[in-house]
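All protein chains but one are shown in place.
Each chain carries a letter (A and B) given by its place in the written order, and its residues are counted from 1.
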Amino acid sequence: MIDLVAFIPRAIQQGIPLMYGSCGETITEKSGNLNLGIPGVMYVGGISGVIGSFFYEQSCAGKGMNGALAIMIPLACSLLGSLLMGLLYSFLTVSLRANQNVTGLAMTTFGIGFGNFFGGSLIKISGADVPSIALSATSGYFSRSLPFAGSLGWFGKIFLSYGFLAYTAVVISLLTAYVFKHTRMGLHLRSVGESPATADAAGINVTKYKYVATCIGCMIAGLGGLYYVMDYACGVWSNDAFGDRGWLAIALVIFTIWKPDIGILSSVLFGGLYILYLYLPTGMDHMELKELYKMLPYIVTLIVLIITSMRNKREDQPPQSLGTNYFREER
Amino acid sequence: MSEAAVSFRRVTKTFGSVIANSNINLDIKKGEILSLLGENGSGKTTLMNMLAGIYYPDSGQIYINDEPVIIKSPKDAFDLGIGMVHQHFKLIDVLTTAENIVLGLEGRLNLKDTEKKIKEICDKYGFEVDPQKKIYDLSVSEKQTVEIVKVLYRGAEILILDEPTAVLTPQETEKLFKVMRNMKADGKSIIIITHKLHEVKAISDRVAILRKGEFIGDMITSESNEEQMTQMMVARHLFLNIDRKKPVNVKPRIEVKGLTVKDPAGIYKLKDVSFTANSGEVLGIAGISGCGQKELLESIAGLQKVESGSVLYKPDDKEPVDLIGKDPRQIHEMGISLSFVPEDRLGMGLVGNMDLADNMMLRSFRSGKSKLFTDRKTPRELAKTVVRDLEVITPSIETPVRRLSGGNVQKVLLGREISSHPKVLMTAYAVRGLDINSSYTIYDLINKQKEGGTAVIYVGEDLDVLLELADRILVLCDGEVSGIVDAETTDKNTLGLLMTKKGGAA
Partner (left out) sequence: MTEKTQKEPLFHVVKRDTVSRRKEWTIRAVAIISALILCSGIIAMFTGDNPVEIYRSIFLGAFGSERKTWITLQNISVLLIISLALTPAFKMQFWNIGGEGQVLIGGLASAACMICFGEKLPNGMVILLMVITSVAAGAVWALIPAVLKARWNTNETLSTLMMNYIAIQLTAYYIIVWEVPKGSGKIGIINQNTAVGWLPNVGNKYLLPIIVAVIVTAFIYIYQKYTKHGFEIAVVGESRNTALYAGIKVERVIVRTMLLSGAICGLAGLLLVGGINHTVTTTIVDSQGFTGVMVSWLAKFNPIAMIATSFLIVFMDRGASEISTAFGLNQSFADILTGILLFFIIGCEFFIRYRISFRTGKEKH
């Protein structure tokens, strides 16, 4: 039997980057932009934080680090990096009306290349003999959990044993869900994604909403990359380690039928599926089965995708204008 | 001057080389209902779009309450108290009525307050609206109501309604007019765009007439009659002089029996429709738009899912066959030559991005000797023939059809459809948006087909044309046949009555 007290925290830790990624992508998609560049953005978010903290750690070599700065510098770098990616995507698709799929794929190529290039370069600078950079000091700040978490038994372990970025992800998801449902901004954003022409006629600045939503979405997704390196991976960056989580985050958006609050639980569920192979018994002779178990999140997503398209319920469909660009004079 | 709510002064708007509005001077007084009358393409909607901030005039000036204003976006228009209800509703399906009504406004979102305010407006003017219903659950007339409430919610003093009755049943129209009178009593100025004369008479205080983008004149409705209005609208007296020959060699060709069609939402689009279309005869189909004309033609063409009923095709020498349940390809393969000029020319009848030659083989590309390859020579020859015979103006036959003008697009489409010497020819709004000359070319082509023994089904919106072109006219009202009349012995009034009266005695 699986040891739930050990399993759940690991599932949650796996789920947090996905939660960031899918929440960011949901915001973006609500504006009608299908950003397939999210995997690249998450790499950029991660590596930008790493670059920031790498130089901060270097500058403090030997001396003590300031906790606030140790968090703020990578955080700011990460947000800036992914903001620039968001601006790039918005400029190409909104201002220049480029094809969204192609732009997104190019951003993913670029972003992953960017991450691995600077990752590789830093590894070289640091002169490490393993192909990774360890920022354990910074990571210490990021993954610090509540001091009394350890004394609360299973409850503390399951709910209180994470760094602040994990809770931030939940807060951001809840906040996003609230904004979608209960604010004018959310209403306007949804209308831009459903029918930009209608929104435009109602006096809503479609371009602005698309830009802002895409940029905020990218920044949130970028935090997923940052969390992954600083907390989950204990400050160790190695190239390609982030893997395909970005694509999984995009898949998760469908799984959650564009609802960030559902995203919280589904991210954890996906996180669980992602690492389930570690817990399912295979026996020593059949290690290969683990690879099949790793298929689970993708198969589940595919099934959900099929079911939602079969049910064809209005509320569960993607934003109507998703993937298309808006040009007022084109009717 | 002081009583003018809106004044247009020397307003001109062009689109490329087309002059939509030329030097328009027009006043709308406070607290009046003004009808803006004109044929299709006379520039009514363009003019109003400038007031609503959709377009910006090339030159000239608009005044609101004698103040010169600049309206460069719909938001500017709202701020000036102008609200327009467009023909195509600008509503978002997955949002609720209340959400749609407050869309684009600023400040904190408080749907409770909104709902209260909506209720106040409804009570004041006599609307019925459920603020919590999703738009996709609403009927067309309910959607229109939402649009009007939306405009009032923004505090509009000047309302523009663009052909509001085109989609309404007579009862709904009456209800709308009642609301409009309430709004007028409340001091609001209302402009209603229409081309239905009896509605102009019924609702408006004054009528202004546009023709080909120019302001022709205005008059007090109660002091004018329909004859005068029509004359101003069309400039010449209504004798179209379409050369209609007596039908010869008339034989039943298409027999429709009990045809019933429902849309995906389960609403009846056609209900128990039965009629016969004969060879050598033009059967006109009249009705308010959206009364099942599209579904009727598409059912015959094999494009529509049919609930029940049959469409029998009767060849000269063989047993009749039922076309229901067959797709266009199967109908073609059965050797039935059935041509169809759909309403949506570039979205259905032609491929806008393909050139003339490729479009010629759209319906026939499967024929030709080779099983694998398309025959490219025959369509090219056909394209050349069509261009020559119908005088299509195009740079070359390699030009994408979307770059041709509306009339030329229609000639290409009709040219292709009649090139197969069809036994049955169906056309939907064949002259919509076309100038007079192109229209006459189309009428001639249709008459030639008829004389050649084709059964023609002509769906039209211009009653004068229907009366002169068709031999018999079938009138649809709300998906039902409200009458089939002989075109030579009937008049516009009878048709108009049938169009608005369900199952009326013919």
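Convention: contacts are C-beta pairs under 8 Å (C-beta built on N, C-alpha and C of every residue); 3 or more make two chains touch, one makes a residue touch a chain.
The structure presented is a predicted model; accordingly, all values stated were derived computationally and were not measured.
Although it is not drawn here, the omitted chain touches the following shown chains in the complete assembly: A, B. If you put the hidden chain back, the residue from B:Val250, B:Ile336, B:Val351 or B:Leu497 that touches it is B:Val351. Considering the whole complex, the residue from A:Ala11, A:Leu34 or A:Leu187 that touches the absent chain is A:Leu34. Only one of A:Leu88, A:Ala199 or A:Ala241 touches the absent chain when the whole complex is considered: A:Leu88. By the touch criterion stated above, the residues of subunit A touching the omitted chain are 34, 36, 88, 91-92, 95-99, 101-103, 105-117, 120-121, 124, 239, 244, 247, 250-251, 254, 287-289, 291-292, 294-295, 298-299, 301-302, 305-306, 309-310, 312, 318, 323, 327, 329-330. Summarising the interface, subunit B meets the missing chain with residues 9, 56, 58-59, 61, 63, 66, 68-70, 72, 301-303, 327-332, 340, 342, 344, 347-354, 358, 361-363, 365-366, 371-374, 376, 403.
Definition applied: only the chains that are shown with their structure count from here on.
Listing the residues of subunit A that touch subunit B in their complex gives 182-184, 187-188, 190-191, 194-195, 197-204, 314-315, 317, 320.
Contact residues on subunit B toward subunit A in their complex (touch as defined above): 54, 73-75, 78, 86, 90-95, 99, 102-109, 134, 136.
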